[in-house]
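Only one protein chain is missing; all other protein chains are in place.
Chain naming follows the written order as A, B and C, and within any one chain the residues start at number 1.
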Amino acid sequence: MATKTQEVEQKGGQSRHRSLGLSDEQALRIYEVMRLARAIDERMWLINRQGRAPFVISCQGQEGAQVGVAAALKPGYDWVAPYYRDAGVVLWFGMTARDQMLSFFARREDPNSGGRQMPGHFGSRRLHIITTGSPVGAQLPHAAGIALAFKQRKEDGVAAVFFGEGSSSQGDAHEAMNFAGIHKLGVIFVCENNGYAISVPQSQQVAVQNLADRAAGYGFPGMVVDGNDVLACYEVAKQAVERARRGDGPMLIEAKTYRLTAHSSDDDDRRYRQAEEVALWRQKDPIQRYAKYLRESGSLTDAAEQEITERISQQVDEATEYAEEAPDPTPDDLARFVYKQEPRF
Amino acid sequence: MATKTQEVEQKGGQSRHRSLGLSDEQALRIYEVMRLARAIDERMWLINRQGRAPFVISCQGQEGAQVGVAAALKPGYDWVAPYYRDAGVVLWFGMTARDQMLSFFARREDPNSGGRQMPGHFGSRRLHIITTGSPVGAQLPHAAGIALAFKQRKEDGVAAVFFGEGSSSQGDAHEAMNFAGIHKLGVIFVCENNGYAISVPQSQQVAVQNLADRAAGYGFPGMVVDGNDVLACYEVAKQAVERARRGDGPMLIEAKTYRLTAHSSDDDDRRYRQAEEVALWRQKDPIQRYAKYLRESGSLTDAAEQEITERISQQVDEATEYAEEAPDPTPDDLARFVYKQEPRF
Amino acid sequence: MATRTVIEAIREAMDEEMARDPSVFLIGEDVGQRGGVFLASDGLFKKYGEYRVIDSPLAESLIVGVAIGAAVNGMRPIVEIQFADFIAPAFNQIVEEAARFCYRSAGDFNLPIVIRTPYGGGVHGALYHSQSIEATYGHIPGLKVVAPSNPADAKGLLKAAIRDPDPVLYLEHKRSYRLIRGEVPGNDGVVPIGKAEVKREGTHLSLIAYGLMLHYCLEVAEKLATEGVSAEVLDLRTIKPMDEAAVIATTKKTGKVLVVHEDNRFAGIAAEVMAVIMENAFDSLDAPVMRLTGPDVPAMPFNHVLEEAFLPNPERILAKAKELAAY
Partner (left out) sequence: MATRTVIEAIREAMDEEMARDPSVFLIGEDVGQRGGVFLASDGLFKKYGEYRVIDSPLAESLIVGVAIGAAVNGMRPIVEIQFADFIAPAFNQIVEEAARFCYRSAGDFNLPIVIRTPYGGGVHGALYHSQSIEATYGHIPGLKVVAPSNPADAKGLLKAAIRDPDPVLYLEHKRSYRLIRGEVPGNDGVVPIGKAEVKREGTHLSLIAYGLMLHYCLEVAEKLATEGVSAEVLDLRTIKPMDEAAVIATTKKTGKVLVVHEDNRFAGIAAEVMAVIMENAFDSLDAPVMRLTGPDVPAMPFNHVLEEAFLPNPERILAKAKELAAY
């Protein structure tokens, strides 16, 4: 199947979101979740740099791809298999700033892991976010399995799985796409291609320009999309979801984007990236870009913007305060949940 | 890159082998090795059915792909990473009927493994055949590593790796092709697509018609070839080898073929294949077909055919006799070669 | 009570559980049309259809990964790995994913998955169709590992494993498949995971084993009896979590223990049994605990001389047991 670059900016003009079937409220909701993801992330860096928490890993720069795709799904019905950058995905699916901050401070109440995993390792059975580990690529077969169960039960649910272009090199990525193709499973494979895997540039990671080209080898379409254009991401995801629900099988979406921070708080990206390159991409910030569009299309007024800003900073403040005060796990917690059910003797 | 089906039969007509640069001697040598591979295999089944040896796994039906590709390589300089069906490859690279029979009977003198592995697990450092284990797909990264070493030393050697279409589903296949593509390594990936992985048909194994289509996602060409046409296999392999030696990188060759026996002596293929299907493919037997061509092109006389037949049956007889009489390993051998060098205390 | 082979008991357990619970399904290489290379699922494809008995592509990591996702989405997968030797590509999915799902989500997720696989030697399977993997996976917290020795335990433990909310590695000794016959209860009984069983009572020494070796130990106990030595034979049945109470009880009873397994020796299951005894019954020991195991060579060779040299057999177990008795 041919790979085509989405150029939705040209389509729809001033009311692109409406031509995609999004109401003004929905369009603003997308904006707010992108901003919330960013605001939580920025706060985490601040706290990390003050030495109050040991580790951050960021969504910054990738919120467009994340929220754009997530907005095409049905939270609580569909499932997502996110990776560590996907704050935008999980917030759309119902996680809160407080949840994220509880993870960040590794508190007992952390709904993702009870303080056991690093921040960014999302998971909630209730919210249909499969628990995330650190080994990259492992989530792709999980998503195929989720979609298989939907098919076995003749339900039209969809599984969306997110991963970096580096992680696409893992064998699991190949095995999952192959299987999903064979059984025409309802999986949306979302590659957030930010050009680097820690320090390794795309040119050392793959021999092709577009990861989306790989889909042809698995018998389903691959699409390249501008990952910093949230509406373009929404549009292509919507097509993919419709296809999947119809039972026509998977799609691979490659969202070209960039990470605006270092890989994590333990990384120094000056060792492998030029400051100019980062600066260039800062200008393409998906949030700025979407704000500009919303303002120009008349959907975002100054008053609305201010309300959003206030709501977000209040949420982040409250979440931070709550989580920082929240109790740690106790040593007794260490041995809990090795199994769901301890064997009876 | 486009995938194209080789249709060399139409090219060259009565002297296809000469138009490919093969002398009559060379063309006959190819024929003889194909026939030798088949003859050894048939003898093994006979002996197995008589209860004199516990296990056979066959090359039958795939000799054209095997010898056709191997004949484009430089034995002793290039390396091959075969799989268990590749008797044709290793015979071309210098293994003998006796070597095979020593493996078959698991004798101490077995050059492949000293009687440790099942037959079909080839390996010889001297002959540049990397040792083969049973886990399928693992040999693809090995071939990439061999080619990397050539590149590191600025040598123009080539590594050819052989695998079934079932094995292409393993993550290792993907990882190896990706890496070979990035570094333009001199690897020839040869998929012997016989339509089944034990009982699993191609339709349950991959969602595409042509495995060769996958190459595009790794940045190098993929070619489909009629695996039962030994000269077509030789031609495409020759192109691949030239490319690789020039430093232009890998090629994926998909040889469409069929296995004429059950998966192994432990399998009953009537559980999953129709007798008619097998019968149909028997008519396409690569050896018969090549013999016909050679006879029609005047390269194979009745006398030559008889000489070959005699030489082969003599080799197989002698090899069988020798190997069946050869001594077993002794219990003391069990603990040898866990390491090349036992640690000194 | 009906008489069954081990493989029949396994098939029956799967069949009954699939009939009972529509969320149970089987996935693996050649399990469908062909019924598995050992015919463990013979007939089930026809009976339950292609989405309850799935012929997977040739990719073990995928198979386990898909089972994880399906389990998250409400199913109860049974995975068949064609041979234990080919489970290695799935190591990351089993160890870093399945075994840690419950723990890493603080109990929010759990994975009712059974991974069945034939292991063990003695069938001319050579280096890659003979391996034992119980120490490798037993070492991993979050997994349960069982290894039944007879048809009744095979059936009861498989049912328990299928109904268990956690990932269970279910090891089938391939030589026992058709060799070992026995009575199997017709009812819905499960054999609890985590419980060893004394298969023969004795007083002078204890033989601890599982799988095929259990039968060799019973044979040896019989021989010892004719020489006036009374051997107790404990079948671990579950490797992990190990029934430490049973191990300690037999040690306290006899004061002398020999542990037997095919798996490689270094940091194997015997070492763990010895450690448990060291910690809990040191003062009851009348002799050092001994072990007879597969040697530390990579795996069991093809040639029959080497295969026999690798595998513990009744003669060698008997000799070791006599050494222990005489200590």
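Going forward, a contact is a pair of C-beta atoms (placed from the backbone, for glycine too) under 8 Å apart; a residue touches a chain by one contact, two chains touch by 3 or more.
Please read all numbers here as calculations on a predicted model, not as lab measurements.
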item	value
Contact set of the excluded chain (shown chains only)	A, B, C
Absent-chain contact - pick from C:Y128, C:Y170 or C:Y210	C:Y128
Identified contact with the non-displayed chain, of C:V31, C:L62 or C:V95	C:V95
Hidden partner chain, residues of chain C it touches	61, 85, 88-89, 91-92, 95-96, 99-100, 103-104, 127-128, 135-136, 138-142, 240, 242, 264, 266-272, 274-275, 278-279, 282, 287-291, 295-299
Sites on chain B contacted by the missing partner chain, in the whole complex	79, 81, 110-117, 121, 123-125, 130-131, 133, 135, 138, 140-153, 157, 159, 171-172, 175-176, 178-179, 182, 336-341, 343-345
Contact footprint on chain A, counting only the chain that is left out	54-55, 106-108, 113, 115-118, 121, 133-137, 166-167, 169-172, 197-200, 204-206, 266-267, 271-272, 328-331, 333-335, 338
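We take it that only the chains that are shown with their structure count from here on.
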item	value
Busiest interface, counted in C-beta pairs	A-C
Whole-Å gap separating chain B and chain C, where each centre is the average of the chain's CA atoms	37
Whole-Å gap separating chain A and chain B, where each centre is the average of the chain's CA atoms	45
Rounded Å distance, chain A centre to chain C centre (Cα mean)	41
Multi-partner residues of chain A (at least 2 other chains)	171-172, 175, 178, 182
Contacts with 2+ other chains: residues of chain C	56-57, 59, 61-62, 89
